[in-house]
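With one protein chain removed, the remaining protein chains of the complex are shown where they sit.
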Amino acid sequence: MNPNKLLGSEDKVNSQNHELEQMDLLFDQLFPICRSITGSGVRKTLEILSEKIPRLEVKGVKSGAKVFDWEIPKEWRIHEAWLKGPDGKTIVDLENHNLHIVNYSVPVDQKIPLQTLQGNLYTNKNLPDAIPYVISYYRPRWGFCMTYNEYEKLTDGVYHAYINSELVDGELNYGHAILKGETDKEILISSYICHPSMANNELSGPVVATFLHQRLAQWKKRRFTYRFVFVPETIGSITYLHQHGNDVKQNIHTGMVLTCLGGNRPLSYKMSRNENAPINHIVQHVIKTKSLEAVVRPFTPIHGSDERQYSSPGFNLPIGQMSRMVYGNYPEYHTSLDNKGLMGIESLLKSVNEIELILRAIELDGYYVNQCPYGEVKLDKHGLYPDINEKGTGLVTQKEQLNKILMLLNYADGEHSLTEIAEKCNCTILDLESIVMLLKDKDLIKGPFIEKRGLTT
Amino acid sequence: MNPNKLLGSEDKVNSQNHELEQMDLLFDQLFPICRSITGSGVRKTLEILSEKIPRLEVKGVKSGAKVFDWEIPKEWRIHEAWLKGPDGKTIVDLENHNLHIVNYSVPVDQKIPLQTLQGNLYTNKNLPDAIPYVISYYRPRWGFCMTYNEYEKLTDGVYHAYINSELVDGELNYGHAILKGETDKEILISSYICHPSMANNELSGPVVATFLHQRLAQWKKRRFTYRFVFVPETIGSITYLHQHGNDVKQNIHTGMVLTCLGGNRPLSYKMSRNENAPINHIVQHVIKTKSLEAVVRPFTPIHGSDERQYSSPGFNLPIGQMSRMVYGNYPEYHTSLDNKGLMGIESLLKSVNEIELILRAIELDGYYVNQCPYGEVKLDKHGLYPDINEKGTGLVTQKEQLNKILMLLNYADGEHSLTEIAEKCNCTILDLESIVMLLKDKDLIKGPFIEKRGLTT
Partner (left out) sequence: MNPNKLLGSEDKVNSQNHELEQMDLLFDQLFPICRSITGSGVRKTLEILSEKIPRLEVKGVKSGAKVFDWEIPKEWRIHEAWLKGPDGKTIVDLENHNLHIVNYSVPVDQKIPLQTLQGNLYTNKNLPDAIPYVISYYRPRWGFCMTYNEYEKLTDGVYHAYINSELVDGELNYGHAILKGETDKEILISSYICHPSMANNELSGPVVATFLHQRLAQWKKRRFTYRFVFVPETIGSITYLHQHGNDVKQNIHTGMVLTCLGGNRPLSYKMSRNENAPINHIVQHVIKTKSLEAVVRPFTPIHGSDERQYSSPGFNLPIGQMSRMVYGNYPEYHTSLDNKGLMGIESLLKSVNEIELILRAIELDGYYVNQCPYGEVKLDKHGLYPDINEKGTGLVTQKEQLNKILMLLNYADGEHSLTEIAEKCNCTILDLESIVMLLKDKDLIKGPFIEKRGLTT
């Protein structure tokens, strides 16, 4: 679906243009921060997000704490880092780009001949103008990343490698915000905040999450409670599960990880490992009924983002992952070329629109129960039916609505979900929204219920 | 299957010719009656059917009684109705055709200019020689129906519309007949009796039901009890469910609504909403195994006959609907052109034959249990097997029977239905009838049982 179709009115267009500007500003605030899985970059990022999400609660877990099979690492603090050539000129400097340093580099202040130094230099020959993104969180290393073109120009001689960093007892930080709905059943929306200065594979996630939060906060009502989670990838979601996993497991209805949501490609959904995940069914439904143009990827624990943790076998949470220009599937991935121009801010707005549509469908889905289930409802009595059978009384336009009413009343038996009913009607679940509201207003149906329930229950 | 194949002997051909004559006579008795959903037309119809079905019990429910979401309407009595032109000549007269009056018209005696009158005149431009069938049960209206050709000839002037009708407190009538079988489990056969002077879309149903009743009454034994129901459509089946729904729900095995069973087309089965309905499985089986030429339609609550009520979500009875020239799928539907010539009496005989075959299959189906289930049965000991393995001992013709015996004994485990076994044998369930009888005679199997049962139960 063209996202503009979701807007419909000039007001909405203006509102979306405003959102686009706000997204752009937020992006520019977050981009220059030198994030890692711990340290001030994460804290600064959470502070900026708090301005948009006032209820965002920021937490920390101390270095050395055990989190399942893992341990919170020491906090990395980076103050200064540069490499100077034999002639004393600066080759690379952290000041110029956050990717120049291997993330979590230990301190060094050494004069080294080029040959020895080469083990500490990282380039990407396939993209000779790109600075690659390299990390070494769990084994002490240091190193510099540079474009292959610069690297090629290096001449023999002694270089000066200087990294002023610390690995100190500190904490790992994350943030979460709970947006209350009518029920305690939760929808989890998680993104990560640990990559320095990359666009698609970092900021697309938290920016989309932030603006999705704003949309949901404005909804007139929410059936579900929404839990927004911002964590460093992997160790952060493991920590989150360690601290809040029981709560999440108990309350969760469904959810998604947001990652790499920029680019011109259609929305790409990675299925939840949990085959009963409502989001699996909804996404397949909206695609099948052409409510949304999107593609589906199977679940795999091999590649991906934090859904790998949420889908670890002890949790197996019913969440999927939303992406667009998928990690590993574009050459600029994990390099300095993954920037705002490549990503495109408009694609983030499109992602917000499309994910909001999916959430609306999830809110609407469930099992409904006809309150007059014995024999047909006498529709005319409830103002729902023409009372003469003759052709040509101008009811043609009402006919489709009438058919949907008959289908919905018949299948509102507590056993057929609204997506199933929509597919029997050859329409999308959102096409039934107005009829559901009408029949609820007239007390002819109750619902939605999450679980199946026999009519007599 | 050619219905003649079901006959086989000259006796049967004669018997069927006799049936055909009887059907024709019954049709001619019932056709002229001015039926509606209430009133003397229904009562007269039930009286005539009682002559063929002596055990038919006729009942009534008072006007004003609540039946689920509905209310029994006042009884409509129509005495006289005509429209005269400006020159005093009769344009249409109820005496000439029951369809000339809008069914349930309120009384009127008025002189009206043509222009005003037109809102009360109904025609069918696509079939200019047909009188359309129009009803207005639940909103007070009056009107006349006429051919479009006659309508075109009307000239300006003042017309005299005269309808001598009454809407009085009376009752809604229906009839049912129970044909006892070996068990209390019931097969419901329902048809409607509320349309005046139409053939396929009215009389085909009750005529087929009546002669089916005669056939079943002559069967040597019936495993199931048969419940024949004759009701006004919609309000009548709702009333029936209101009065007898609990009994029906408790005892029903399966069943069918009979409607529009005339015409040259193959039998057309509308699936039961209830996916476990035995009749769904049997009809698909007899089609798949080429025992019967028939087509299948999906269930829908949008169009149809009384299966819409029986399939309302509070009942969800395991019944389907049998038709041939389906309502709405032939141009003469709901007009005076739906007459005996269009329908064809022979097609009703064919319907009786085919539905009887389906009922025989339902009687035979179920779960059978081998009484010697440990190791193979020693067939020769029971007179079921050749006792030498040499080729050419003239047993070729017995070979297929032997294979069916082996299949039946092996799968008579209380877990595989006879239709499943037949399909494993690449035959139709009725091809196994003689083997079932043989093995039952020898006490090698027991059954049929309706429910699965493990061998040790």
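Letters A and B mark the chains in the order given here, with residues in each chain numbered from 1 onward.
In this text, a contact is a pair of C-beta atoms (placed from the backbone, for glycine too) under 8 Å apart; a residue touches a chain by one contact, two chains touch by 3 or more.
What you are looking at is a predicted structure, and each value in this text was computed from that prediction instead of being measured.
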{"item": "Sole contact to the chain not displayed, among B:65, B:127, B:372 or B:430", "value": "B:372"}
{"item": "Residue, one of A:309, A:370 or A:410, that touches the chain absent here", "value": "A:309"}
{"item": "Selected from B:102, B:177, B:207 or B:407 as touching the chain missing from the view", "value": "B:407"}
{"item": "Contact partner of the left-out chain, one of A:41, A:245 or A:414", "value": "A:245"}
{"item": "For chain B, the residues touching the chain missing from this view", "value": "370, 372-378, 380-381, 387-391, 403, 406-407, 409-413, 455"}
{"item": "Positions on chain A contacted by the hidden chain, ascending", "value": "67-70, 122, 124, 132, 134-136, 138-139, 141, 234, 237-238, 241-242, 245, 273, 300-302, 308-309, 311-316, 334"}
